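Below is one structure, written out as structure tokens; the observations come after it.
Incomplete set of chains, arranged as in the complex.
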Amino acid sequence: MKIRKNIKKQAKPITFIGLGNMGLPMAQNLINAGHQLNVYNRTAGKADALSGDFEICTSIKEACEGQEIIISMLAEDDVLYQICEGEEGLLNVMQEGAIHISMSTISPDTSRDLSEKHRHKNQHYLSSPVFGRPNAAAEAKLYICTSGEDTIKQKVKSILELLGQAVYDFGTDPGAANVVKLAGNFMIMASMETMAEAFTLAEKQGLDREQVANFFGETVFNAPIYKNYGTLIAKKQYQPVGFKSSLGFKDARLASKMALDAEMPAPLLSLVYNRLLSALAKGNNDSDWVEGIAGGVSNDAGI
Amino acid sequence: MKIRKNIKKQAKPITFIGLGNMGLPMAQNLINAGHQLNVYNRTAGKADALSGDFEICTSIKEACEGQEIIISMLAEDDVLYQICEGEEGLLNVMQEGAIHISMSTISPDTSRDLSEKHRHKNQHYLSSPVFGRPNAAAEAKLYICTSGEDTIKQKVKSILELLGQAVYDFGTDPGAANVVKLAGNFMIMASMETMAEAFTLAEKQGLDREQVANFFGETVFNAPIYKNYGTLIAKKQYQPVGFKSSLGFKDARLASKMALDAEMPAPLLSLVYNRLLSALAKGNNDSDWVEGIAGGVSNDAGI
Amino acid sequence: MKIRKNIKKQAKPITFIGLGNMGLPMAQNLINAGHQLNVYNRTAGKADALSGDFEICTSIKEACEGQEIIISMLAEDDVLYQICEGEEGLLNVMQEGAIHISMSTISPDTSRDLSEKHRHKNQHYLSSPVFGRPNAAAEAKLYICTSGEDTIKQKVKSILELLGQAVYDFGTDPGAANVVKLAGNFMIMASMETMAEAFTLAEKQGLDREQVANFFGETVFNAPIYKNYGTLIAKKQYQPVGFKSSLGFKDARLASKMALDAEMPAPLLSLVYNRLLSALAKGNNDSDWVEGIAGGVSNDAGI
């Protein structure tokens, strides 16, 4: 089944796999820029939110036939492996010379492994994880980290630039960009713990959390992470859910695995790992990760 | 002994106590703005670095006689108490109605106590701790937090504005501004631990620390704290010493005391507290606090 | 007011100050052994539970007049200081040459300070903290740690032996015995955290907590601490309250202060400190310390 929704003059066609909170606005930006898209999502119906020139494919094979560029944006390592392996997986159905741009938040070892497997099939793999929440994806304000073959980076540069405000490269190790992404998500979680402890301490000393958060967000900590999460933490505003505790924990788990492989004791990483594992243990998998962390700090403090 | 160095038309005279790394450039900014200064420092000779219209006083009594505004900028609670108490202390020698602007990093309880003691003497106490390192003090780029009597804040507003780029007020509890200052220093130490763990993890995974630090400093963590300390931590550049581990630990200790009083378990605070206590245990009191924290992370990781 | 309850042939008279859960059975053991006791407690009425030859005194002065041996068994440093200082305090009312046997769980610095103050009055101070819960006190099964002047230890040896099953000496530093006591209470709290994590892990893996606790208590961990607390932790049996979370936290706090003074980072101590501080933050000051610790582990694990 192919549903041609629209026909207009096109840039290079692209296959886009994974239409979740992040993938959907990213795919839309590519369509808006004139690329004809083959889209595939395991759960059907997600593509209904797209508009413009795209085809909904019902199998990976159908989505990849004759395509040179395949982008994947999925929830975790296991899902990516399911998409890549098996008779109808990317490794089997991508043509020789085609490029798999892998934008999911996954472990560096998964990237290293898949890169090798694509190479054996004379295909290319480019790690390209991103920083930014869905609204940043919609505004093409993502920060994109890349690592892998340099010639491939050149070939897809213009496509990546449609998705983000800047592309940072970290060399030829396919896992490198994933290291940066996971290190960054650890830093975000650590910042949440930092703010939650600081604001709770201030609250218990009689101060107003929001006033304290505003001060830091406007002065020495005037970075987006501190401004945005700072406001949520100060207000204890955990709705709507932007990023689930279960996904945050997944990243803490991947970072811990990475630290284990690198023989790197990381007590602050252990702290946020346990914070979110506690959220999961309490059944709050679907809570926002801000609640998973900051709610834990409040709970310990009896407020 | 009074040494009149210069005579010119003056703004309101001010007494300035404490000519350390921070106090010296702050005092100079007041002189530059036309205020005649009485300066006092326990260790003589520090005032030699000042230029302009000021008098070097050899006792607190001499420094405060007839003065309406007294600023103190000292190393810790104990030193401030020594300056305030005793027969020749501020509480005894300040005239009625005079204002003590207390800018040191001290515990909220010390501020609450001294505020009360000044009140009993019909004097005024204003908590005014600052954020910024000596170069920010020299450029009058400090962020100043205040708390205490509102009428007093109005009276000294123009003076504080000569010392910093912005003044943030936290209400009438004299301890409130100190809570913010200590919470902020905790946040800075926690950020160092965060970066040190993230960069060390990246290094042990084969990446370049500086490249990683630059990426974060330019994107999601583009705040001064992450840019400036991030570069030092990435480069493992611990010289020259900007702020000693012993002073960092003092702040971790005061924050821990504040958390104890507020019945607030703060595991990340405990982590950085132990990090710096280890630096002290190893005899590295005079190392930069960046080394105290980031050096500890490296050491644990065997690099 | 003196109430002579009973008259019989006596061993050396003793003054006993502090008739709480521990002090009461200890005092009774001394009476049973033939010592005539002067007892004093800040809250009246506690002595009603005693039987035998004793006098209830209504002031410390009255309790100490003409006495050579004074034993104190109080809740904390502050209370001991209140008993010792002031016009009617021990330091003022004890006769020259009299001995103060200080059995409370207090900080080593308090012992060092009081020892010095007694010495200035030509009195003697012997640190003699104990290990054991009230039932061990009743059975004279306490373990008693001493430190201080060796000649004094000899003089009171036979009295201490009436209260415990063994006396261990730690030299002449008056604070040494208190270091051992606080280190021991830290070890007990750490053991509770250890068991709580182990048993909870076993439970969440589908095992029976009690069976696991019994196994360890009968084999590699067959010490009283593991047997007794192990059963309580396995059964989540937190009633009746044997030792309050607030008192446990007091000891964690004193141990932390001791670690600070010794420049000793102690992350496990920080962990149990925060565990109990959380219990206090939640208003559970009067819960058993077993609940304070093990209940926290369960709560974090969502059970």
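Chains here go by letter, A, B and C, matching the order in which they are written, and residues are numbered from 1 within each.
Note that a contact is a pair of C-beta atoms (placed from the backbone, for glycine too) under 8 Å apart; a residue touches a chain by one contact, two chains touch by 3 or more.
Quantities reported herein were computed from a predicted structural model and do not represent experimental measurements.
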Number of identical chains forming the whole complex, with 3 shown: 4
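Note that only the chains that are shown with their structure count from here on.
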Chains touching both chain A and chain B, listed by label: C
Centre-most chain [mean C-alpha coordinates]: B
Copies chain B and chain C touch via same or different residues, half shared test: same
Where chain B and chain C are represented by their mean Cα positions, the distance between them in whole Å: 42
Distance from the mean Cα position of chain C to that of chain A, given in whole angstrom: 55
Where chain A touches two or more other chains, by residue: 267, 300-302
Chain B residues within the chain C interface of the complex: 253, 259-260, 263-267, 270-271, 273-275, 277-278, 280-281
Residues of chain B defined as touching chain A within the complex: 108, 131, 143, 145, 166, 168, 170-171, 173, 175-176, 179-180, 183-184, 186-188, 190-191, 193-195, 197-202, 204-207, 211-212, 215-216, 218-226, 255, 258-259, 261-269, 271, 300-302
Complex contacts: residues of chain A adjacent to chain C: 267, 274, 278, 281-283, 300-303
